[in-house]
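One protein chain is absent from this view; the other protein chains keep their places.
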Amino acid sequence: MPNIYQPNLMTIKKVINETPDTKTFHLVFQDEELQENFEFETGQFGEYSCFGAGESTFCIASSPTRKGHIECCFRKTGKVTNALFELSEGDTIGFRGPFGNTFPIEEWEGKNVIFVGGGIALPPLRSVIWNLLDLRDKYKDISIVYGARSVADLVYKQEIAEWEARDDVNMVKTVDPGGETDDWDGYVGFVPHILENDFKPDPENTVVVVCGPPIMIKFTFEALERLGFKQDQLITTLENRMKCGLGKCGRCNIGSTYVCIDGPVFKAAEIDLLPPEY
Amino acid sequence: MRTATLQKNDLDRVIDLLSQADYRVIAPQNQPRLDGPDSIDVAVFKEIQSGDSHNIGEGLSTTGIKPFLFPKDEPLFAYENRGKKVVLTEVSLDFPKTVILGVRPCDVASVSSLDAVFSDKNAGFNDELFTKRLEKTTFVSYSCTEPDVSCFCTSVGLAPDSDKGSDLHMTELPDGTLHVEVKTKAGEKIAAVIDALLSGDGDAVARQQAGVAAAEKITRLRDSAPILPWLQDLGNFGDEMWQRLGEKCLGCGACTFECPTCHCFDIVDENSGNKGYRVKFWDSCQFDHFTLHASGHNTRNSQFERYRNRFNCKFKIYEDVFGEKGCVGCGRCIRGCPVNLDITEYMAEVAHKAAIPNAMSADPDFE
Partner (left out) sequence: MIEQIREKARELLESGELDVVIGYAEGSDPTRTTPIFCRKPEDTDKLVLDGRCVNTLPAYLNKRHEYPKKGWKKTGIIGKGCDIRAITQLIAENQLKRDEVYIFGAECEGVVAHPEKWDGSLHEGNCASKCSACDVKIPLDTDFYPGEKPEVDRSGPYMVSAPALATLVKMDDEDRFAFWRDDFDRCFKCYACREVCPHCSCNICITDRTMPSWVDQAAHTKGVFGWHLTRAMHLVGRCTGCGECTRACPVNIQVDLFNQKMKEVIQESFDYKSGYSMEVKPPLITYNTDDQETYIR
């Protein structure tokens, strides 16, 4: 058995250019037995390697209900993501995981679920969105509120169109002021503002899952609380910097809570008990 | 278990016998230094052979035994990029049978703190690079009889003669002999190897008195009992003391790297052409880029916040997650700090604040 830091090898089966600086990879394990038996739950993350550059942390962006491959989606920002960005179909990457906790989707059965995402934070939501859509009967209304800085920065454009076309999904899309194009048919405005003033969800029997940068999470929670949502109805994921994913390297902790072990999924009520280091 | 007497001047023979019994022997050793007033004595644990000098029983070494369980850098595996394929090669987990001689009680107690992090006790993930080294390592500890001004082990539940984590414990008695106590099966094996040098069953009374006498020499005394409940009160996370005490911190990692329990690390690929190693190496929560997100967001943005994290890690996070303190009171972070940032001043301040109800009075003049 290799040590816990040694990744499994995966082949990039498909590359999708989401935006000028964001890509999706479809990945399969090179070890057939592992490919056959690999399981994860929605919300979990992995450590993805480009050998020679290092390792980076992203969620698993595909749904556990869709077997055959896993997906990740990343924006090029640092050394590793820049190196991954250069890879193409057929190339090998490393993967360690799945790590972390999961979205409590059983708890949401029989409820309305609203997904609120900003920018590159749609991938973690996409996993759970498809998970719920594949178990559509168990849930009531499903809404997706997604915004990005500009039209060019929206990821999963094809799937957004797919969700818009479905009559069992309420798709709300927005771009920040100035980020719209002439043919943009969504809202213009920041996500928390659109949520509070245009979408105005009813808190009754509803949970909201928010993913985005820390500042967006803060404002979105505040907007939702003004709409009457209680803390136990609000869920998010935190993305502190990580290296090991195993609770050992010591950098993702928020007080005594390790995002890699105890997270990345948190309820607003849980976050309220944490020191403000996220 | 067995107790006995060993002559202190037989320590060299102990090293000979253990080497002959195929142990790799690690002991504290004074390092050579250049002449001149600017250099100070530095003792570190090193692998030694029969006949090498050592300074077992002479003060606390500058650095501890951490590198022999958790090296400052080590490869995790080798990789080779071959076109679209990658070949990985595992590193060996076959570590040499090792005895660490002359470990001070604080240092040997720290092993359990490291084990809590790296073993499968922590979320089920077993870092075998650590645990397999630990399996092969026997600790021969040595009571302190001359603690110095920075020592504070008695304030964190230990003592100059603690044997926590030890396999075979030695205490130097006033008559110059060593009182030997076998603590574990691994210690029994050591005792068997050095059996010819052991005599009688020691002097338990003198040993106990030596411990008491040493403890009385410790001047840094703090009450650590109020610290955990005070830290667990989230309201105190924003207390003014963090910034007031921590503002002089310059943000180096001396305290963390000298600390026997600090365990943070980073992982990078060290590339050479189309191949290289993925390397795990010591990192420090005191560095500004430690928690820096790729986006530019930093969850611990100021230096005092980073030291607050360090103090919390020792006295709260370790307690919450592993049920023990993450500090063994060795005092190295005090001795090594370039600006005299002193963890025991934080301990005293917290105890002081905890004693006054609603003491969280922010100083209005403090920016």
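Each chain carries a letter (A and B) given by its place in the written order, and its residues are counted from 1.
By our rule, a contact is a pair of C-beta atoms (placed from the backbone, for glycine too) under 8 Å apart; a residue touches a chain by one contact, two chains touch by 3 or more.
In this text, all values refer to a predicted model and were calculated from it rather than measured experimentally.
Undergrad: Thinking of the whole complex, not just what is shown, which of B:73, B:223 or B:320 touches the missing chain?
TA: Considering all chains, including the one not shown, the answer is B:73.
Undergrad: For the chain left out of this view, which of B:8, B:132, B:248 or B:293 touches it?
TA: Within the whole complex, the residue contacting the unshown chain is B:248.
Undergrad: Touching the absent chain in the whole complex: find that residue among B:96, B:124, B:229 or B:338.
TA: Of these options, the touching residue for the absent chain is B:338.
Undergrad: Could you please point out the subunit A residues that touch the chain left off the display?
TA: On the side of subunit A, residues 78-79, 82 touch the unshown chain.
Undergrad: Considering the whole complex rather than only what is displayed, give the residues of subunit B touching the chain that is not shown.
TA: Residues 31-42, 44, 62-63, 72-73, 149-150, 247-248, 250-254, 256-258, 266, 268, 270, 279, 281-282, 284, 287, 289, 302-303, 332, 334-336, 338-342, 344-345, 365-367 of subunit B touch the chain absent from view.
By definition in this document, only the chains that are shown with their structure count from here on.
Undergrad: In whole angstrom, what separates the CA-based centres of subunit A and subunit B?
TA: One centre to the other, that is 39 Å.
Undergrad: Mind listing the subunit B positions that touch subunit A in their complex?
TA: 76-77, 79, 81, 84-86, 88, 90-91, 93, 117-118, 122-123, 125-129, 234, 237, 263-269, 271, 274, 276, 278, 280, 283, 285, 290-295, 297, 299-300, 305, 309, 312-313, 316-317, 320-321
Undergrad: Which positions of subunit A touch subunit B when the two form their complex?
TA: Residues 2-7, 9, 11, 49, 51-55, 77-78, 81, 90-92, 94, 213-214, 239-241, 243-244, 246-251, 253-256, 258, 261, 273, 275-278 of subunit A touch subunit B in their complex.
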